[in-house]
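Yeah, one chain of the complex is gone here, protein chain that is, but the others are all in their spots.
Letters A, B and C mark the chains as written, and numbering starts fresh at 1 in each.
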Amino acid sequence: MIHAAVGPEPIDPAQVLSRVGSAEDGAAVLFVGVVRDHADGRSVSGMRYDTYHEMAEDVLREIAHEAAARLGTDRLAVVHRTGELDIGEVSVAIAVSSPHRAESFDASRYVIEEIKKRLPVWKQEHYADGRVEWVPGTVPPGTGAPMDPSARERPVAGRGSHTAGGGQVA
Amino acid sequence: MIHAAVGPEPIDPAQVLSRVGSAEDGAAVLFVGVVRDHADGRSVSGMRYDTYHEMAEDVLREIAHEAAARLGTDRLAVVHRTGELDIGEVSVAIAVSSPHRAESFDASRYVIEEIKKRLPVWKQEHYADGRVEWVPGTVPPGTGAPMDPSARERPVAGRGSHTAGGGQVA
Amino acid sequence: MPISVNALFFAAYRDLVGHSGLAVELREGATVGDLVSELRERGAPFDRLPAEPAVAVNRTYAFLDEPLSADDEVAFIPPVAGG
Partner (left out) sequence: MPISVNALFFAAYRDLVGHSGLAVELREGATVGDLVSELRERGAPFDRLPAEPAVAVNRTYAFLDEPLSADDEVAFIPPVAGG
């Protein structure tokens, strides 16, 4: 069963992993994202995750279904946390399982890459020196200035990879 | 700390995962290999893992160190089980962590691919119809018939991908 | 007949404009781009919004030429940074 959730509850990776697996599956992959103590050479003391909650669960569910199609099974669970997190706390956990390993690695990677491209979540780093900054992000594909009609039929992922647009506020 | 072990004790993936991670790491990947209930369309009831134990731990440690060099950290743990396993039991667990996710995915994949290429372990499938067969395997690189001297300096991985050589016994 | 839409501001954009959301009146047939122009023409703090922001209309990403209807929810989406 595909599971996708966004919320403030602490994430237990083992519990997310326990949502996948079946007698048919020979491989499972668990990805865990954790708040780390540094970014671009600066010491970080914590992180706040804001989200457009109503939309985020829709987008995460959509990503999960796309990944499940690549995975070839419906054994996929993804949970993204919101709110204030300390160093070492889990921000995201993704578990998948499949008969063979290649599909599990591929689907797991797909979910985290797509989360970073288009999940409406923002994080604010709290630095050891007391300053606070929004982490530079990615413009999601399929939004902003209209592209020429031929390009528009298939939004180009590359378009979404710059970090402009007011991502940082001191 | 790099951890590599081969043995008959049941594997707890969460415990293997708990061996990695640090305040510097933003990503962890756990790979779990599980005995599945079918192979090539045949129903499987269990699996026996035999090993050349003295050599297997050396090779696994060597693989772990190679993977850690790619990972860029020493947060890597890999455990391979031996003996009789039931369907759903864990045969191998690999946990890694690193500041960024790409290295964790890469190192995790490297460990399982190298295990399959060169860890001296053999598995015997027990089928639902009572028959037993050694699973066809891979000839490790760097052994067997000598190659021409230029090739010999760097064993070619492709050489090890066939399944001949007495891998199956009815 | 003018229409009223709900503009939402998240994260850095909420900090920029000092609002998490507000209702905006637009002429019938207006697009997302018209909403952006209408807001930026109000001057500070709205002129700090980019001229071509990423947006979602009713929780789906949309281009700036998307036409709006009464009561649409138009979210201004700063570059995202999940994970």
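Assume contacts are C-beta pairs under 8 Å (C-beta built on N, C-alpha and C of every residue); 3 or more make two chains touch, one makes a residue touch a chain.
Because the structure is predicted, anything quoted here is derived from the model rather than measured.
Colleague: Kindly name the visible chains that come into contact with the excluded chain.
Modeller: The chain that is not shown touches these displayed chains: B.
Colleague: State which residues belonging to subunit B touch the missing partner chain.
Modeller: 33, 49-52, 54-55, 58, 80, 91-92, 112, 115-124, 134-147, 152, 163-169
Here, only the chains that are shown with their structure count from here on.
Colleague: What chain lies farthest away from subunit A once each centre is taken as the mean of the Cα atoms?
Modeller: Max centre-to-centre separation from subunit A belongs to B.
Colleague: Between subunit A and subunit C, what distance separates the C-alpha centroids? Give it in angstrom.
Modeller: Distance between chain centres, rounded to whole Å: 24 Å.
Colleague: If you average the Cα atoms of subunit B and of subunit C to get two centres, how far apart are those centres in Å?
Modeller: It comes to 52 Å between the two C-alpha centres.
Colleague: Express in whole angstrom the distance between the two chain centres, defined as the mean CA positions of subunit A and subunit B.
Modeller: Distance between chain centres, rounded to whole Å: 28 Å.
Colleague: Scan subunit B for residues touching two or more other chains and write them down.
Modeller: If we look for residues of subunit B contacting two or more partner chains, we find none.
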